[in-house]
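Only one protein chain is missing; all other protein chains are in place.
Letters are used for the chains, namely A and B, taken in the order the chains are written, and counting of residues starts over at 1 for each.
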Amino acid sequence: MSDVLVRASGLQVRFGPVRAVDGVDLEVRRGETLGLVGESGCGKSTLGNALLRLVEPTDGLVEFDGLDVTAAGRRELRALRRRTAMIFQDPYASLDPRRTVAESIGEPLAIHGLHKGRAARRARVGELMEVVGLNPDHGARYPHEFSGGQRQRVGIARALAGEPEFVVCDEPIASLDVSVQAQVVNLLVRLQREFGLTYLFVSHDLAAVRQVADRVAVMYLGRVVELGAGTSVSGTPAHPYTEALVSAVPVPDPTRERTRQRIVLSGDVPSPADPPSGCRFRTRCPKAFEACPDHDPVLQPTGPEQAAACHLHGVTDR
Amino acid sequence: MSALLTVDDLHVAFRTRRRPARVVNGLSFELHPGRTLAVVGESGSGKSVSSLALLGLLPGTADVRGSATFDGAELIGRSEEELRRIRGAGIGVVFQDPMTSLNPVLTIERQIGEALRAHEKVSDDGVRSRAAELLTEVGIPDAAGRLRAYPHQLSGGMRQRVMIAIALAGNPKVLIADEATTALDVTVQAQILELIERLQDEHGMGVVWITHDLGVVAGIADHVVVMYAGRCVEEGAVGELFGRPAHPYTRGLLGALPVVDDPRPARERDELVTMPGLPPDPAALPPGCAFHPRCPVRADARCATEPPQLAPVPGSAAEHRAATFYAEEVAR
Partner (left out) sequence: MRAGETLRLLFRGPTAIVAAAVLLVLIVTAFLGEQLAPHDATGTDVSNRLQAPSADHWFGTDELGRDVLSRVILGAEVSLRVGAVAVGISLVAGVLIGLLAGYYGRWVDDVLMRLSDVLFAFPAMLMAIAVLAILGPGSTNAMIAIGIVYTPIFARITRASVLSVREEVYVKAARSAGAGDLRIIGRHVLPNVTAPIIVQTSISLAFAILSEAALSFVGLGTQPPDPSWGRMLAEGRGFVEQAWWMAVFPGLAIFVTVLAFNVLGDALRDVLDPRQRQAMAGTGVTA
């Protein structure tokens, strides 16, 4: 059994002229949490969706446990959907308002014919609700009767229903209050350890990503610009963008927050429909030099368990 | 030094079909020139409603009691016309969502111009040059060109800069920033924080920063007010409040935050601190201390009957106060 559960190679997703994901190579290892961090419009959510083929890649390859996801037919894809799941950002939008939470949680069971029979299914749904910290007696209620945090638990229970191996968490805590965020983060971590799940944790919040992710991939304008162990990426960032990102995340400690070196980037993110030549970050990079406009950097090792797409570590070209 | 803005025992309740929703329940604070006051809380804590109350921007279903004075003038109970004059000349506001705060069909020049004309008589040319100056001041390159742009042609960060320019149009003494960077990416947030700090230095404004983000507060605030269920549960100088949080809620909030510069890998980290349950429904506040049903320290008979008042935290400076019976236990 290979160490890699999900592999993307040369993955590309375009929406018209917009290159949302523009040539990404990425591996998700069995049992790990890979954090995917970046700012709005960098393509992180699209990448997460493309790995599950919830958006169609325009080019490149996605493999899940050796199976070619990009070429999968209807039946293969359906079988694959049992082994994968997604947790969504907005717990208000991701539950069908007309279905009870038990119906929502049980839907994957119905689709894949698991736990057949009313009693068995009800028992399984109750078990799932308990696992995520919901009262199993509340299955007959509708989503609007729950708070945001509880709804997110419903979404998590639904994701776990088919006993998936790989779960894409797409900004799972972004619309929750701080104290509820912590509950959901702890729950996700606990569930991973309990069920041996593999996570792709997509978030704009580097601090949250660091809390859950073993490895972190940083995206900028459709590309992965840095990849490595969580400790290295936030401790010793190798890409100037990562460096700026890490320095911009506020730390809830006045002494450290006021003495930290903050790198404030100038300007705006360029349009993903018309990315700059060479390195895409060069227009805002405080360390850009002559090589940057002419050469498009590839991810290259910068240390053990760390790689960055930056010419500061040797000029490369795709 | 006398306070620029003083809020004293502010109450806001919304009339609903059922029981009134008591959203702000006796909030008091002072803002001094050149200082930054952070009002922190989660959604529903009343932090935004209290700022809207003193700006007179609440709907007619809101009952506002208490006092708020700006430069000695009472704000509560003023007519719309008087408030507009005070607001324009003295208080600038920046809200969370720059897209909905700006009118999509008017150019940036028109919108800044409107703010300028509200305060003084200016010619068209005067408006244009002053608007361009303001845009330059908030760090927008090619200001003259951007004046002709419409909001959708600008990025989120740029739109928020425009909002700040509009807020600055009346040379305000107080700037209220209501979740002003919440919708922005962190690198853009860093730009806006830097900008506001610079403007504060240059103009000596007092800033009220309303946010849920304790990280931002740690970086910019002088004094912090933590709100829960419409009350201030703890306040103090930023160093003391973060260093020796005395209210279990403050402590819980701080523990709930993952820290980016914690050197440990994810698998070796402790679980985040969580508080059970949810903030209370403002239409059905629990008796006694509003936090007691969630309180991890202790909840005894007293908590359910007697609301704790803000009192100095033992061992801290006098201005560090907390509304809990167990400040010493928490601080330990």
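The criterion applied here is as follows: a contact is a pair of C-beta atoms (placed from the backbone, for glycine too) under 8 Å apart; a residue touches a chain by one contact, two chains touch by 3 or more.
The model shown is predicted, which means the values in this text are computed figures rather than measured ones.
Asker: Among A:78, A:193, A:287 or A:318, which residue is in touch with the absent chain?
Answerer: A:78
Asker: Any idea which of A:54, A:67, A:291 or A:312 touches the chain not displayed?
Answerer: A:54
Asker: So one chain is hidden, and I want to know which residue out of A:19, A:44, A:121 or A:158 touches that hidden chain in the complete assembly.
Answerer: Hidden-chain contact among the options goes to A:158.
Asker: Touching the absent chain: which residues on subunit A qualify?
Answerer: For subunit A, the residues touching the absent chain are 52, 54, 77-78, 81-82, 84-86, 88, 90, 93-99, 104, 107-108, 111-112, 142, 144-147, 150, 155, 158, 161-162.
Just so it is clear, only the chains that are shown with their structure count from here on.
Asker: If you average the CA atoms of subunit A and of subunit B, how many Å lie between those two points?
Answerer: 31
Asker: Which of the residues in subunit B come into contact with subunit A in the complex?
Answerer: 42-43, 155-158, 185-191, 194, 212-219, 238-239, 242-243, 252-267, 269, 271-275, 278-279
Asker: Which of the residues in subunit A end up touching subunit B in this complex?
Answerer: 33, 39-40, 147, 149, 177-183, 185-186, 189, 204, 206-208, 210-214, 229-231, 234-235, 244-258, 260, 262-266, 268-269
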